[in-house]
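Please read the structure below before turning to the comments.
All protein chains but one are shown at their positions in the complex.
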Amino acid sequence: MAYDAVKMKDWQISEAAEENMPTPDEWREKLNLQKDEIIPYGRLCRLDFMKIIDRLKAKKDGKYIEVTAITPTPLGEGKSTTVMGILEGMGKRGLNVGGCIRQPSGGPTMNIKGTAAGGGNALLIPMTEFSMGLTGDINDIMNAHNLAMVALTARMQHERNYDDEQLARLTGMRRLDIDPTRVEMGWIIDFCAQSLRNIVIGLGGRMDGYTMQSKFGIAVSSELMAMLSIVRDLADMRERMDNITVAFDKKGKPITTGDLQVGGAMTAWMRNTINPTLMCTAEYQPCMVHAGPFANIAVGQSSIIADRIGLKMFDYHITESGFAADIGFEKFWNVKCRYSGLKPHVSVLTTTIRALKMHGGGPKVVAGIPLPDAYNKEDLGLLEKGLARAALYPRTGPTAAMAPWN
Amino acid sequence: MAYDAVKMKDWQISEAAEENMPTPDEWREKLNLQKDEIIPYGRLCRLDFMKIIDRLKAKKDGKYIEVTAITPTPLGEGKSTTVMGILEGMGKRGLNVGGCIRQPSGGPTMNIKGTAAGGGNALLIPMTEFSMGLTGDINDIMNAHNLAMVALTARMQHERNYDDEQLARLTGMRRLDIDPTRVEMGWIIDFCAQSLRNIVIGLGGRMDGYTMQSKFGIAVSSELMAMLSIVRDLADMRERMDNITVAFDKKGKPITTGDLQVGGAMTAWMRNTINPTLMCTAEYQPCMVHAGPFANIAVGQSSIIADRIGLKMFDYHITESGFAADIGFEKFWNVKCRYSGLKPHVSVLTTTIRALKMHGGGPKVVAGIPLPDAYNKEDLGLLEKGLARAALYPRTGPTAAMAPWN
Amino acid sequence: MAYDAVKMKDWQISEAAEENMPTPDEWREKLNLQKDEIIPYGRLCRLDFMKIIDRLKAKKDGKYIEVTAITPTPLGEGKSTTVMGILEGMGKRGLNVGGCIRQPSGGPTMNIKGTAAGGGNALLIPMTEFSMGLTGDINDIMNAHNLAMVALTARMQHERNYDDEQLARLTGMRRLDIDPTRVEMGWIIDFCAQSLRNIVIGLGGRMDGYTMQSKFGIAVSSELMAMLSIVRDLADMRERMDNITVAFDKKGKPITTGDLQVGGAMTAWMRNTINPTLMCTAEYQPCMVHAGPFANIAVGQSSIIADRIGLKMFDYHITESGFAADIGFEKFWNVKCRYSGLKPHVSVLTTTIRALKMHGGGPKVVAGIPLPDAYNKEDLGLLEKGLARAALYPRTGPTAAMAPWN
Partner (left out) sequence: MAYDAVKMKDWQISEAAEENMPTPDEWREKLNLQKDEIIPYGRLCRLDFMKIIDRLKAKKDGKYIEVTAITPTPLGEGKSTTVMGILEGMGKRGLNVGGCIRQPSGGPTMNIKGTAAGGGNALLIPMTEFSMGLTGDINDIMNAHNLAMVALTARMQHERNYDDEQLARLTGMRRLDIDPTRVEMGWIIDFCAQSLRNIVIGLGGRMDGYTMQSKFGIAVSSELMAMLSIVRDLADMRERMDNITVAFDKKGKPITTGDLQVGGAMTAWMRNTINPTLMCTAEYQPCMVHAGPFANIAVGQSSIIADRIGLKMFDYHITESGFAADIGFEKFWNVKCRYSGLKPHVSVLTTTIRALKMHGGGPKVVAGIPLPDAYNKEDLGLLEKGLARAALYPRTGPTAAMAPWN
């Protein structure tokens, strides 16, 4: 169906474009994949990472393009829109291009921010699945993560209720002597549940858990999500799954998921997350969605796994660094690339006249309030001052606007 | 692959049988479905309820067979195994048979009970997906349910922090005046998290929620799960989604999800759950898995939706009533069938010599401890006493062993 | 000053009568006490129990008169007023009479009930001191009791924070292994503090106590108050002070104040409470006030100590049993007298026509609502039925109205 992307809202564009979205079989053909390398999930697919990387391991990588943005105004400057636009532009020129972006959290999606990757015709589709659950990775993380907390609190309850002899007889376990004042891990839920940030748990009686202070964080802040963005493969994930510090014992020694003997079950819940989800732009260029760690408390990048197979499948693979050049771009170079060993060929710095003016000293920009006049009329002086700071804001590491390397 | 079901463990049987599991295309052909009536999810599929029921609405229903069990010993008497066995037996005779059972909760699965539907060759496959997540229904229920709690607690926080004028200006809402001592709804998580049963939430500061006592229950105990088992269709679900009582206001009037204006978003999270998941026995007879409410606090049945399409797709559709004849069987007849308007043709009462002896006055059976001698040798007297009580234990409603109706 | 007790309010009667209250020196002379046997406390005095009992131990006891009441209507039938009236009546006849009643709790005093012992001219004075603090016994109990809780929670904190070796080195103590789910003792405060009934304590960090559920009760419900009413002397108190069960350890063994090594410090806080406070009626007959345990959860009697010296100092010593014949009277005979070995000569059963009618089947009497008509007109039938139940309500033990024994 033809549609008018200028007059339509994003969700209308998405719905119109979804009508001709490639089927799994069409994707398989388009991406030169083997039959079992693509796994359908409703209207989406997962790509079987292990099979693809194994088959293509000898193939030369494509060009690695990274998109970041100037430190944004509160309105956002359009990093994902740039990614979608580049995908569509290069795709229109007949180039074999693909990319990967991060999965959004249910927290912002259900708040004011809402969700969409891109906008207008430079849009990732289908929007509904993207915004609500995708193929289940965040739910898997939630179950795996909270299982560790169940194991931890059950262990503390048993160690409190039983003496050494009873503990050994009833659970076959030795005492871990967890210090309840040094439990580092909390529970997760994928909403902005302010009421669960600081809680007291384990009230009731002897069989109602261990009484202590605890907390819920947003699911994507889980160490498991950070892990998903940097693991090399399933074996790496399994190994790391035993090494999460959940608390300290009374002598100050870390207690890990391995000590709780829960790493295997956690990996079982996470088994499908290793395979990136395949989506596409409104013009049907392939774009994976994989991992969604925040940049403030984690690496802020989509996964190394997705980039690894993207660089095999596409001549040009685009990835994105959140939140912006002052944090995500820095972590892309100094954390993600050091883990992956991959070297980008180009970094794109998304910016706007508005952001440059603000960095040049323009008046404060506030979401939900009309833009100050300075942003609606030409002011080359302000712009010039701001340009000098476009590359200055990212305070550490390599910085540039459209700076080529290699 | 041929395999020896006698010598192998359940998970080995499942793995062996999985190798030849029908693909979505094969299921489509086998079940005479249209292309878009079957939706692949990894190795599983969902059946598009609305499309199937709409296409087949004029078709005459098949025979409706219900399986329950005698009030069980702590070891369980094998209700699901009986369902799988009947499916395989009737399938071997060339009959067009299918069924539906309930989805298990992550709580028991991760505890001693573990999970499997059936055992030996009378097994539902693939076991891994069955035990861990299926196609995501419980996760969807968790997100939809907890979203209501986020809306409730956020509302309480806002109403506490703002006066009427501020509240209207900032949120556009009138005051609901929720009584914090009469909040009925809790949060859910799909584990047996004893530590979260009784909690205090909303500690911290002004923006950290509303301070009150709260609770987490197991996910399958959610009213949404009860609802999923009895809704007629998506419109019915949407309507019910506004009518969940979450609390009472200070005058004693119920506050609903509709008052919180969250029913639409909850339904959005639940949108896929309306479509039953398709699995099969180790001999590849089709068996849906849909809804998993507990029988003690809810109806204890798989869904009306699955039975409705099962009766259209199969000449014989088998369903199961948990936990046993004294509770699930009763609720099948007096709740589920009254809602659905469907009339069973046969009820099967699963029993064992062991259970009959116990009901006849035999010594206590305890899980994890060797069976008392009385159960290992012939005792016809005990058996006779027990037989008289096979049909007596279900204290209300119609009761019988293999009793035909209609 | 002469005053008109009919027209004046109780507090006005008290203030008028206070002007001629005996001084400590006058009391000494009046009661034939030695110089250091009477200890002034502002307008009140304490009697030095140990000195008095030691000096008079060979003297024959006076007559022991006990006052109780019919199970009361919600309006109260006037037990204390009867005590004050008997004291004044016998005093007017020139008899050497004195008595002892219980100290009121700050909880009821600060609520609707307010406080006064007696009313009209049959009043205990000075009212202010009687209502607010007396000579400090309840405060002493509060400090002694809460000190045990501080010791308990500090011990739990240290045992949690340190391993065996650190614990021994830092505190010189072995591990008590207190089970936090079996802490029996709570804190006390002498108000009806509903907000402190169920609390969670020990939040914050490592040095902020032990995280657990706890509770505050009203001060007079303390075991120390119960103890004060039945101890024989200071040595008995010291011994009992080590035997209070505060919790159980993980093997189910009681943990006592003695285990916490806090009995000595508690006794130090309680050192003055052993000496009864001396007050008087509005007509200056002596009346001690000593101990104030509730009858529902404790013995409901003033102290054995006060009765012991009262019987030495007075020819007639009057004591009172709260709440009424169905509970306090019973406990007087079967608990207090068995501990003391003292034998009453007379019991007085206070009653009213109103209470007798109510027990005879009259309509419900509610505080704050006008009396039903049945109570305002003669109804001998109702009265007769009620009379039969005056002595029936106290279901166990000896019962009577003005029944003489010996």
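By written order: A, B and C. Residues from 1 in each chain.
The working rule: contacts are C-beta pairs under 8 Å (C-beta built on N, C-alpha and C of every residue); 3 or more make two chains touch, one makes a residue touch a chain.
This is a predicted model, so every value here is computed, not measured.
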Visible contact partners (per top-of-document touch definition) of the missing chain: B, C
Touching the absent chain when the full complex is considered, from B:K7, B:R169, B:K251 or B:K364: B:K251
Contact with the hidden chain (one of C:T68, C:Q103, C:N121 or C:T153): C:T153
Contact residue for the chain not shown (choose from C:M173, C:I201, C:I297 or C:L342): C:I201
Where the missing chain touches chain B, by residue: 160-163, 177, 179-182, 200, 203, 205-206, 211-213, 250-251
Chain not shown, touching residues in chain C: 24, 39-42, 46, 106, 110, 128, 132-133, 136, 139-140, 142-143, 146-147, 149-150, 153-154, 157, 187, 189-204, 207-210, 213-214, 265, 268-269, 272
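What we mean here is this: only the chains that are shown with their structure count from here on.
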Where chain A and chain B overlap in contact partners, by chain label: none
Whole-Å gap between the CA centroids of chain B and chain C: 59
Rounded Å distance between chain A and chain C, as computed from the means of their C-alpha atoms: 67
Sequence positions of chain C contacting 2 or more other chains: 200, 203
